[in-house]
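A protein chain is absent from this complex, but the other protein chains hold their places.
So, chain A:
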Amino acid sequence: MRPILMKGHERPLTFLKYNRDGDLLFSCAKDHTPTVWFADNGERLGTYRGHNGAVWTCDVSRDSMRLITGSADQTVKLWNVQKGTQLYTFNFGSPARSVEFAIGDKLAVITTDPFMELTSAIHVKRIAGDSTEQTEESVLVIKGPQGRINRAVWGPLNRTIISAGEDAVIRIWDFETGKLLKESDKESGHKKTITSLTKAADGSHFLSGSLDKSAKLWDTRTLTLIKTYSTERPVNAVAMSPLLDHVVLGGGQDASAVTTTDHRAGKFEAKFYDKILQEEIGGVKGHFGPINALAFNPDGKSCSSGGEDGYVRLHHFDPDYFNIKI
């Protein structure tokens, strides 16, 4: 396949997200401007100007009308997707690391980093349908985990919030009460910072990727470990195909391995694994730097990866991809 290269960002990519229809791709990078592209040919539609710091995360509402972005400038902003105008700004005391709309787009979960005296926290904000009525107040604030919380997502039916972060423990919180319901097992869980988390299309299981060079598949309700996928590189980003039973891991390079790299460029790859057999199916090379973001188009026929090199690579799969057998 011939990937489409999109070099709209000057700095490393941090996050990629497709909208529900799969025709728009939102990319966040450290260069302060999230960008939206058309997902079929990679043509740039527009950029959202307004943040003053690296944009770590974003999410788009189901109707693709609103975009929420979290940034290192300690704000989370709501945007009109079509016009690129800001609708609202939430202010926090520390950089925002992860945002996600709830099912129904009436709530959003936001995580903030530990900063000076503040510990890391998970905030839930109500999102008003009409942004002029938007208020700053939080529905719920959860404090507790040590270290940075890299990702927090909603569980099924918005009843729970799943968080994962630097302490390598995955936690499930009850949304109504804010209590901790479950924690992942220390022995079978990750050993190092969890960098990324992605849910399955039906929400029954999710995948977490960690710097301990592995990714693990968990059941959402019981938080039991289902599968483990191991690689040779620390995992920075994970994605699951909504169509086939494939899992994609994208990673970086251990600091200790820096001097041993191949002198040829373009060798950072996203690795595909069979979800059930845990075996590697193959790798897609091309990035010039560690891969920081991965996303699958909801139709499962294309995926995109964003790297430290500032490029977004959009891959439309060849027909033989769908016939791969181990």
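The rule we apply is simple: a residue touches a chain if its C-beta (ideal position, glycine included) is under 8 Å from a C-beta of that chain, and two chains touch if they have at least 3 such contacts; residues count from 1.
One rule holds in what follows: contacts and distances are computed from a predicted model.
Undergrad: Assuming one chain is omitted from the figure, identify its UniProt name from "Phosphatidylinositol glycan anchor biosynthesis class S", "ER membrane protein complex subunit 2", "Superoxide dismutase" or "Eukaryotic translation initiation factor 3 subunit G".
TA: Listed in its UniProt record, the absent chain's protein name reads "Eukaryotic translation initiation factor 3 subunit G".
Undergrad: Of the residues listed, A:15, A:48, A:206 or A:296, which one is in contact with the missing chain?
TA: A:48
Undergrad: Tell me, which residues in chain A touch the chain that this view leaves out?
TA: 1-8, 21-24, 33, 35, 37-38, 40-49, 63-64, 82-84, 259-260, 262-263, 269, 272, 280-286, 301-302, 313, 315-316, 321, 324
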